[in-house]
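Okay, so here's the structure we're looking at.
With one protein chain withheld, the remaining protein chains of the complex are depicted in position.
Presenting subunit A:
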Amino acid sequence: MATNIPRTLKSAQQLLRQGQIRVSDIIDQAYSNIQSKSHLNAFVNVQDKQKHAQQIEESQKRYSEGKQLSDIDGLPIAIKHTFIFQGFTPNIDATVIRKLKQNGAIIVGKTNMDEFGMGSLGMYGYNDKKITRNPIDEEYIAGGSSSGSAVATKSGYSLGTDTGGSVSYPAHCCGLYSMKPSYGRLSRFGQILYSSSNDVIGPMTNSSDDLESLFDIMQGEDSNDSNCINFSNISKIRHQDRLTKNPENISLQNLRVGIVQEFDIAELDNRNRTIQDNLKSILKDQGAQLINVQIPLIKYALPFYFTLVPAEASSNLSRYDGIKYGYQIPIGSQANTSAKQDLFDYIERVRSEAFGINVKRRVLLGNFLLSSRFEDYNEKVIESQRVRRLLIQQYCKVMEENQLDIIISPVSIGIEPPKINDILNDNKGAQKNPVFEYKMDYFTALPNCLGIPAITMPVQECKTYKFPSSFMIQGYFGEDYHLLKIAKELDSLLRINKLNVEI
């Protein structure tokens, strides 16, 4: 077995093409990594390696003939555990999974996550599944909800396909690249829905090139998802030429970068502020134009997020009633006189027993917000949608008027992820006070709220501090390829000009 399996898709592919390594070497390495890192609890379910034998052989044949299917042919990919119900096994592929398979990817397993994607800590797995541990330091969380995918990607053998705005925070915690595409660019068909109008699927990788490879394969309209459309048909798009993959390179010179005043909040860790400042001066050195802007409505993004998201979650999760599939309990023990009451008792028990604490909290909050018993019917939810519309308008206006290519932002308020024991022992009040966790989403919820693409990038080689930290670049709706190009350019620049943080 080759000892040096590269961590990025691009270099792995290069070696495969040159015949320096074989597909089977890479898959072997992936499985041995899963084995040796099993204490990190990245996976909930690992595919039988034997099942891939034929796929590996076919892929190898394609490489020897120089006819590989894509950038990911023969490479291992881990998938977030989107189908998580006991007693229910899906028998169709989600659209994005189908696309990955068609392009030769070898799916090695499903990765750990917070139940239904609800959580930022990677500690609320279904049925008390084990806590995902950070590969940099096992005492720390890996971030959520895509905790397992982050660990899987970090360990160097695979990458994660991922759900929700929750790719950014795990990427931040583990020093990875992640992308949250524009809403509607990737099909959600086959993804367990949490918040329909916010859910997106996004890749997590070890390089910006790999983000582009995966995004390019997975994106595209899908008739199974009414919200996944062909973007070139949208009349309001700013630059049609930015919608598609075009080979022209982009220069950072004259790039127009927005600096949002509302992102510089008091709670922001000073080290994070330093990273932002360093990034700004590097961009400036390259001839980019920094433009200070204000988007005052950003302060409503989080209240919006925690109004609409629980409302949608409570609705989306109402299909889990234990009648058709999933968790079930013995029936017939009820003492009710009416069959209907028996049924309601059954559903109530199933949902009380099966859902975890975080899920129950959000379902209850969502039902409360939608209820007509407490106020006019879903008044708060409609209000939150109005806020979203205004915020989108304001954001677009700022980007259009200043002709901004990107906006830079921190990913998290703090630099280091919380320690697992601190949370378990409630040292910071996380257990008693869910607001602690909600606040972690201050920067990451915004791209979901706006539906815009955002890429999280790690700060390269931070010598003086254990956790690498990160920053985020946000783009205009639909300009995913444009944003990827800027990310790649920035990436290669930062490899030379390190964003060192002195602490």
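The rule we apply is simple: a residue touches a chain if its C-beta (ideal position, glycine included) is under 8 Å from a C-beta of that chain, and two chains touch if they have at least 3 such contacts; residues count from 1.
Note that in this section contacts and distances are computed from a predicted model.
> Unshown chain, UniProt name, "MMS19 nucleotide excision repair protein", "Glutamyl-tRNA(Gln) amidotransferase subunit B, mitochondrial", "Ribosome biogenesis protein urb1 protein" or "Dynactin subunit 4"?
"Glutamyl-tRNA(Gln) amidotransferase subunit B, mitochondrial"
> Taking the full complex into account, find the residue in A:V293, A:L343 or A:I413 that is in contact with the omitted chain.
A:L343
> Touch as defined at the start, partner being the missing chain; which of A:T274, A:Q289 or A:N367 qualifies?
Considering the complete complex, A:N367 is the one touching the chain left out.
> One chain is left out of this view; which of A:Y31, A:Y63 or A:F189 touches it in the full complex?
Reading the full complex, the residue touching the unseen chain is A:F189.
> Would you mind spotting which of A:I323, A:L364 or A:L424 touches the chain that isn't drawn?
Of all options in A:I323, A:L364 or A:L424, contact with the hidden chain holds for A:I323.
> State which residues belonging to subunit A touch the missing partner chain.
Listed in rising order, the touching residues are 82-83, 85, 88, 90, 92, 94, 188-193, 195-197, 223-227, 311-312, 314-315, 317-321, 323-325, 332, 339, 343-344, 347, 367, 370-373, 377-378, 381-382, 385.
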